[in-house]
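Just dropping this structure here.
With one protein chain removed, the remaining protein chains of the complex are shown where they sit.
Let's turn to subunit A:
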Amino acid sequence: MSPKATPVWDLWPGDLQWQPMSPQLRKVWVLRSWINLFFLAVAAAVPLTIWLGWEGPLWALGGYAVLASLRSWAVARTVATWGYAERDEDLLVRHGLLTRRLSIVPYGRIQLIDLSAGPIERMFGLTTVQVRTAALGSTTEVPGLDPPVASALRDRLAVRAAEVREGL
């Protein structure tokens, strides 16, 4: 791996135990991207049919297949970049393929912890943990956890947040 390709989070001083997301997350997100693309394909099929006649839907279908396969590849690689690490004082979350993002949330500043699960996530039995601080617009998400892992994480975060409460 060339130095330029090293993700920014690998430069963090000290050892971090990165926890991966559930392997099911890839399926969820790939499925979600397929569904989103499907709506796009349907929307594109209408003008194509008017323009090309019966060939229109075929073109839409072909475009859909190509885009969906490309998208699944990209999504699969993106999912691999997600990870979280719990340290003594803070929670680290990393993600992003093109734009790398590393968020560090101190336990003492956590205001609110949400568990949520969308319909596709529920099909695969996954849960998303959202952590909010007093800074607006800084919701940190940890998506795609197995429900027991998610509620355990939530409980640990809540306990630590109550222990080291630092306020605004």
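Methods note: a residue touches a chain if its C-beta (ideal position, glycine included) is under 8 Å from a C-beta of that chain, and two chains touch if they have at least 3 such contacts; residues count from 1.
Going forward, contacts and distances are computed from a predicted model.
Peer 1: For the chain that's not shown, choose its UniProt protein name out of "Putative membrane protein", "Stage III sporulation protein AF", "ABC transporter permease" or "Threonine dehydrogenase".
Peer 2: Answer from the UniProt record of the missing subunit chain: "Putative membrane protein".
Peer 1: Which of these touches the unseen chain: A:103, A:130 or A:151?
Peer 2: Answering carefully, the residue with contact to the hidden chain is A:103.
Peer 1: Please output the residues of subunit A touching the missing chain, sorted low to high.
Peer 2: Interface residues of subunit A facing the absent chain: 3-5, 8-9, 11-14, 86, 89-90, 96, 98-106, 108-109, 133-138, 140, 155-156, 158-160, 162, 165-168.
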